[in-house]
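Okay, handing you the structure first.
The other protein chains are all here in position, but one chain of the complex has been omitted.
As written, the chains take the letters A, B and C, and residue 1 is the first residue of each chain.
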Amino acid sequence: MKRIVTKEDYVQSLKDLHHVVYYNGKRVEDITEHPGIRPHIDAAALTYELALRPEYEDLMTATSHLTGRKINRFTHIHQSVDDLIKKVQMLRLIGHETGSCFQRCVGFDALNATYMTSYDIDQKYKTDYFERFKKYLIHVQDSNVMLVGGMTDPKGDRSLAPTKQLDPDLFTHVVERKSDGIIIRGAKAHMTGGVNSHEILIMPTQAMREEDKDYALVCAFPLNTPGVVLIFGRQTNEERKFEEGMDAGNPFGLVGGEALIIFDNVFVPWERVFLCGEHDMAGILVERFATMHRQNYGGCKGGVSDILIGATALAAEYQGTASASHVKEKLAEMIHLAETIYAGSVACSAMGYKTPCGAYYPDPLLANTTKHNVTRHIYEIARLAHDIAGGIIATMPFQGDLESSEVGRYVKKYLAGAKGIPVEARMKILRLIENMSGGTALVESMHGAGSPQRRRSCMEGWEILNRRNAGRKRL
Amino acid sequence: MKRIVTKEDYVQSLKDLHHVVYYNGKRVEDITEHPGIRPHIDAAALTYELALRPEYEDLMTATSHLTGRKINRFTHIHQSVDDLIKKVQMLRLIGHETGSCFQRCVGFDALNATYMTSYDIDQKYKTDYFERFKKYLIHVQDSNVMLVGGMTDPKGDRSLAPTKQLDPDLFTHVVERKSDGIIIRGAKAHMTGGVNSHEILIMPTQAMREEDKDYALVCAFPLNTPGVVLIFGRQTNEERKFEEGMDAGNPFGLVGGEALIIFDNVFVPWERVFLCGEHDMAGILVERFATMHRQNYGGCKGGVSDILIGATALAAEYQGTASASHVKEKLAEMIHLAETIYAGSVACSAMGYKTPCGAYYPDPLLANTTKHNVTRHIYEIARLAHDIAGGIIATMPFQGDLESSEVGRYVKKYLAGAKGIPVEARMKILRLIENMSGGTALVESMHGAGSPQRRRSCMEGWEILNRRNAGRKRL
Amino acid sequence: MKRIVTKEDYVQSLKDLHHVVYYNGKRVEDITEHPGIRPHIDAAALTYELALRPEYEDLMTATSHLTGRKINRFTHIHQSVDDLIKKVQMLRLIGHETGSCFQRCVGFDALNATYMTSYDIDQKYKTDYFERFKKYLIHVQDSNVMLVGGMTDPKGDRSLAPTKQLDPDLFTHVVERKSDGIIIRGAKAHMTGGVNSHEILIMPTQAMREEDKDYALVCAFPLNTPGVVLIFGRQTNEERKFEEGMDAGNPFGLVGGEALIIFDNVFVPWERVFLCGEHDMAGILVERFATMHRQNYGGCKGGVSDILIGATALAAEYQGTASASHVKEKLAEMIHLAETIYAGSVACSAMGYKTPCGAYYPDPLLANTTKHNVTRHIYEIARLAHDIAGGIIATMPFQGDLESSEVGRYVKKYLAGAKGIPVEARMKILRLIENMSGGTALVESMHGAGSPQRRRSCMEGWEILNRRNAGRKRL
Partner (left out) sequence: MKRIVTKEDYVQSLKDLHHVVYYNGKRVEDITEHPGIRPHIDAAALTYELALRPEYEDLMTATSHLTGRKINRFTHIHQSVDDLIKKVQMLRLIGHETGSCFQRCVGFDALNATYMTSYDIDQKYKTDYFERFKKYLIHVQDSNVMLVGGMTDPKGDRSLAPTKQLDPDLFTHVVERKSDGIIIRGAKAHMTGGVNSHEILIMPTQAMREEDKDYALVCAFPLNTPGVVLIFGRQTNEERKFEEGMDAGNPFGLVGGEALIIFDNVFVPWERVFLCGEHDMAGILVERFATMHRQNYGGCKGGVSDILIGATALAAEYQGTASASHVKEKLAEMIHLAETIYAGSVACSAMGYKTPCGAYYPDPLLANTTKHNVTRHIYEIARLAHDIAGGIIATMPFQGDLESSEVGRYVKKYLAGAKGIPVEARMKILRLIENMSGGTALVESMHGAGSPQRRRSCMEGWEILNRRNAGRKRL
């Protein structure tokens, strides 16, 4: 496969993919021309585009430890604490450009988690997954493809194990083992960047027991493989993307263009299978992926929050409230919250360490802490943005009103703000705030990288025990 | 005017109104047939419909202290503490029916605030506003029209007084005094129930100084008066209202169908003018309206929150998590927060008192406290709803996917939840949660009845002094 | 017994009681002369003293529904919603006088809970507890004694039921039934006003099962009954009460002078036994007592918080920061939090209702909500008090330094604040803040009237179900 270098290469590669994508019940022939999808493509394209800018080379690219070639950092295996920190800085940087999700970190984390775990499986079971995976990794690094990190299964009734579900396919599993590969069935939900990625790297959704071993599965395949069907999820205000203009709020969409991806008897050759039946390793892989994904959230959401804070400061300026002491106080609080989550991402990276396979891994407890703060602080940042921006973000007329020959003059007259500020500028910044502080954007900050309860559970075990013992020493 | 009794009467009266309404830059001929507006009409219609049910008669109706006739409570002047408490109970009741804003309390509060204040102006200035207003009130009670409570001006640059704005019309004002009435110009923003009301009762947006006396103005007129133009505001996911089906989430829309209402040289006869130039009374009226409007929020939002909490409990049940201890804990917290805001509304009513004109008035400090809690707790309730409902509310396929002959079977298969729960039921409840916890709904809880800073300011004056003196006594 | 009317009567009655009280391992002969105990006596004495002031007659006294005689409200059975509201107002009033706990509400609530429940037991079991209790009630009303409300047992290992404890006495129980009465053994912990009350009304600490029926027990007896031993609990900074002067912070002490009360084979005559073995009624009584006790917390803590807020405002004034915008903002937030808890107490009272025995009962869910907010807001009020008052409340020199001939001049010189403020005044107000925002005072707001988990549990049952059903109706 030809290496994807530029934004144009990336868009063309998606045109050439011919995968089966549905949007609102209808097949999409060319996703790059689809207004509901294109913003997400443009966001992900920045991961290619920014890597070409000299000033960002240090953050956006790395040197492959396998080939020595320069690669996009999103395909790199972390070789140092510095790599872990640069990951976080890169995410904040791109967040500043998009004000939205740029999707590519999920596959990045899937690569690192699988790299570490396939090594460990080989150590324990004398398998050769690690060698297979390194070949796959070189393919990813050289072709620069974008990967879906495929973890979350639909899960049906959450109180039941995979094999206890009414429909065995509610968790993705192997339905047939053949000499040249396996047949899998199931689906992955909430797949960030799903429709505008090239391949998917499937991982189990949770720890698995002996009886669930067919569900213990890691494998990769292109999204145009027969049997793969992608359904784009419905987002907040998504119809606005079909209009041209300001009401969409953010040209890069919101969140990650998540999709439901169905595997209807998909064949995967053995060289792309990296865990198959070693059920005791599933939980370890999940934990590692989750840790590395939680590491990200203070980076990307920190960057995205900077834009929301800045937009809110501008909105205040445009309506003449920027110098009010309570406005400054609230903006300072928003900054405080954004820095708190960023601090978490930096700290778990700085406290990262080398694992047996040589890859570096962030501190799990601190990564967990980071994401837990994100589930709270992003909501509070949005709340403060609403406070400052005013009720107008919920009641502002349509762009169509502004442009109407009949009522446009009223909109211009009555939405005027401070002297010298064009009404269009004010409306645009308010629409951006609306876009960034609304429903879908908040939900993502809650559930990305695992729901609060799963993160909380990590803390309830040995961490409590640990401190209890520290307390006992003081008696 | 014929008395509006039934829901049908109400809808017909709106058809007959022929006021000038714009939606997305286009004139709407019949708002009752417009999918973007109809849900709000249906919500407001419940204020008529429920008043006819015997079981709700006590809450939904009252006896006019002026005529002795039975009237809709939304047109009543509070005659007792019991009236104040019934108001709150009525709001929670209707909130249970709509899960959304039913709009009619704004005009209700405007009536009460004007009643009390016109009396006081007459006492001070020997004017006859109170008599005029009582006649108007009888008209409202007998015809049972729905009123817009018109307080918030566009305000342009918030750091400048009305007369200092670049455009003098950014606050609504009298531009000409004539023998038979006045000509006014300006606009009112965020007008709840704007397009589906019959008349508007305009009030000043803030305290006014001597030089702003043309902006000190209370008057009423029908919305089909020449020069009145209404522009419907754009809401979160509003295009979904145009589709038939589940994706709209709530058949009663969300928030109050707010509109920008423009007064382009509107004539108002003197018998409908209730304050004109007595600038020192403007602040008093604003404070009274605000207090009575803040009183409401634990009632209506308490009721609406009950529905959101119930929907969240169902969503948990549908996906098999209802018995998890953390889910029960979070639902209990949501209830706690909803009851906290309801307690505020009940308390300010129970501590209400009789004013010189005979009308009862809720305790301002407690009403203030209530609304301040609403600006926080509604966000936290939404956050917890997201936590329990799961990422699916941000990534769920379109209704069009569910109904598609090509991918419908996949949606049915992979969105299945607990045994026996139809996929449609699960999707419907998730769409309801999405509707109720999203952008516009949150913003409304922040800014309705005055932004946090205006509420906060009320506390900073004599309340601090008050306690300081209590503290000093202890020295 | 002679009726206790004045503060002096009350103090004398305690001298005459000759009950067995220990303080720091030593028997206290006369508690009224003991500096560690006297502040609590003075606080409780205000419940007698204020009842004699004409301006407080309406709040502090009531008319007995049994005798028609005027009684202290703390011995009254609520006869109306108005009684419930006056209770809350009375508590806030006394809180303003003491800035501390005045202890007498516990017995008040015990009387009401037992009144209602003894009636119900009789209805169910044809017993005559209600008649016995009414006689006891008349004795309490006429003599105006102060009662301990004895609910909380030591409980040993909380994961075990009463009969499963290693020591059967860790819950108070009947050890022998005799013809003229019963012998009981056990203890009650955290007994507010324990040492300066006259009698105790014992109640069970939780719902009881069949096998725990000896632990289902309500009875009353004087604290000088043989076998009763009281041990005064150690409080924050309690040694300062032994010094004369400002460092004690508050002449009325802090919290309720709690005691551990031991029953070492205490005899109780049958006429003072109001539940004995009817185990199914224990949980009902606990719930009722808890509801009525939770009702109080927005009243007393609201009043106490007013003093802390006022003291904090004064401290700011004394050091020149009162006009800073952040100080005013924080004081406003403190007021907001205090009013939020007060609103809860008023609301649960306003929504109170008549029970079968005729007594009025506050709304349990709203009472629960009130106390739950107290467990959070009192801490936040303290935190804000610390913020404004400054680090000086943690590092201020001793009163002994101020009075020292060697270093007194340095203290006077360097603790000077704003012009004209005597150093002593500043130090006094800072010591008051320290007293009111410290350890014991906070813990009381957490655990009085039941720990958060017990309150939370009340919400998790039918309240969730209730809302779930409301949600379902919207499908």
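Heads up, the rule we're going with is that contacts are C-beta pairs under 8 Å (C-beta built on N, C-alpha and C of every residue); 3 or more make two chains touch, one makes a residue touch a chain.
In this text, all values refer to a predicted model and were calculated from it rather than measured experimentally.
Novice: Counting contacts across the entire complex, name the shown chains the missing chain touches.
Specialist: A, B, C
Novice: Where the complex has a chain not shown, which of C:12, C:127, C:163 or C:321 is the residue touching it?
Specialist: C:321
Novice: Consider the whole complex, including the chain that is not shown, and state which of B:65, B:139, B:209 or B:326 touches that chain.
Specialist: Touches the omitted chain: B:326.
Novice: Among A:13, A:152, A:296 or A:369, which one is in touch with the chain left out?
Specialist: A:369
Novice: Hey, which of C:31, C:255 or C:351 is the one touching the hidden chain?
Specialist: Selected residue, touching the omitted chain: C:255.
Novice: Considering the whole complex, not just the chains shown, which residues of subunit B touch the missing one?
Specialist: Touch with the absent chain occurs at residues 325-326, 329.
Novice: Which parts of subunit C face the unshown chain closely enough to count as touching?
Specialist: Residue positions of subunit C that touch the missing chain: 22-27, 152, 154-160, 166-167, 169-170, 187, 189-190, 229, 231-237, 239-240, 247, 255, 258-260, 262, 264, 319-321, 323-324, 326, 375-376, 379-380, 382-383, 386-387, 390-398, 400-404, 406-408, 410-411, 413-419, 434, 437-440, 442-444, 446-448, 451-453, 456.
Novice: List the residues of subunit A that touch the chain left out of this view.
Specialist: Counting only subunit A, the missing chain is touched by 85, 96, 99, 250, 306-314, 317, 328-329, 331-332, 335-336, 339-340, 342-351, 365-366, 368-370, 372-373, 425, 428-429, 432, 456, 459-460, 463-475.
In this section, only the chains that are shown with their structure count from here on.
Novice: To the nearest 5 degrees, please report the angle of the rotation taking subunit A's Cα atoms onto subunit C.
Specialist: Superposing subunit A on subunit C takes a rotation of 180 degrees, nearest 5.
Novice: At what distance in angstrom does the C-alpha mean of subunit B lie from that of subunit A?
Specialist: Here the centre of subunit B sits 38 Å away from the centre of subunit A.
Novice: Averaging only over C-alpha atoms, locate the centres of subunit A and subunit C and give their separation in whole Å.
Specialist: Result: the chain centres lie 52 Å from each other.
Novice: Indicate the residues of subunit C shared as contacts by at least two other chains.
Specialist: Within subunit C, the residues that touch at least two other chains are 329.
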